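Below you'll find the structure, written out as structure tokens, and then a few comments.
All protein chains but one are shown in place.
On to subunit A.
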Amino acid sequence: MAERQDTDLLRTPLYDQHVAAKARLVDFAGYALPVQYEGIIAEHKWTRQSAGLFDVSHMGPAFVALGSPTGDADQDHHAISTLVEPLVCGDIAGLKPGQVRYTLLLDETGGILDDLMIARPPAGDASGMLYIVVNAATKDADFERIGKALGAAAKLERADDQALIALQGPSAAEVIADLMPQAAQLSFMNHALVSFDGEVIRIARSGYTGEDGFEMLVPASAAGALWDQLAADERVKPVGLGARDSLRLEAGLPLYGHDLDATTSPIEAGLGFAVSKRRREAADFPGAERILRERTEGPERVRIGLHIEGAPAREGAEILDPEGNKIGVVTSGGFSPSLGRAIALGFVPEHMSDPGTALQVLLRGRVQPATVVETPFVPHRYVRNSKTKPQGPAA
């Protein structure tokens, strides 16, 4: 079994916090990161019932900004969006100030190169800038691709020397309200700038657990103090990457490199919502022909959720029809602490994908019953606060 070995690994600004908390550190995308503190199941359940604190600084936050903005926020936003939109299928130009959008970086055949967040700055923030967050394992390739597309008109500036901290769970908003009252007013998929400890923190109401919560980009110099203050709250416990994975799996959220890759189209992956209406009508995104065809005619395979009887089916396990023919493969699977059973995501032909369809999985040479179910496995509890406007920078 793996021993602790973190000498050659990158450290996040919160490394000392993890060591002090006696976390079990593992190599994750080249970073020494906690897989667990007290235990995956306890941390998972705590996040669902109160609030979990996550170090996700391995991810790829960055800014793309016009070299010569005019200062007119709408005009500059349109200009920067025009540079970025050819890479993705989302409506970036249509973002309102402060709004965050989940979108997909696509190759020319409509295969998914990454899934990412793109946000328009809140009112009063930089003009002609976008805040993006990509996945850890893909960040170098993504940044190169985006940088090339920007040409001379704009530049990409990495922000992955900063800390990215997530606070997730039903108590997250109350905890944040005590520290940064304006942030607690945010609606799901919006972000704002707030002050903490003399530093500016970029905080979004978003996450990867299915719970209400926040993701914060924090300068490295302030990260430890913010983490310590959040962790000191009795409603908050630190949560490792192990529970982050079981939480996102229960929430039915795909993980790039496992459930999504360059062979997967947005329609196959059940991410058709990320292909924005304006972009569909203009058919002006990479792989538009395939994606629009799959949207009307149906894809060859689709992503499904499975309830599995018995042992968990892991990534790579074959999915069989009732006669025992291989029809697909599990792309993420494990034990659901909330449901107390094995669940999985995988791909099967569309005609086998209706909820209730009885299938099987092949585990260690034996078949186990599996049933197609709706995802998310555990309902999302996002907070869409329609009354509040996106927040500007802290006064």
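Here is the rule we go by: contacts are C-beta pairs under 8 Å (C-beta built on N, C-alpha and C of every residue); 3 or more make two chains touch, one makes a residue touch a chain; residues count from 1.
Definition applied: contacts and distances are computed from a predicted model.
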Mind telling me which option in "Rubrerythrin", "O-acyltransferase", "Hydrogenase" or "Glycine cleavage system H protein" is what UniProt lists for the chain we can't see? "Glycine cleavage system H protein"
Of the residues A:Leu150, A:Ala342 or A:Val361, I need the one that contacts the missing chain. A:Ala342
Which of these, A:Gly310, A:Pro355 or A:Pro379, touches the one chain of the complex that we don't see? A:Gly310
May I ask which residue of A:Pro34, A:Pro97, A:Gly169 or A:Gly242 touches the chain that does not appear here? A:Gly242
Name, in rising order, the residues on subunit A that touch the hidden chain in the full complex. 1-2, 35-36, 39-42, 44, 242, 245-246, 310-312, 314, 334-335, 337, 342, 364
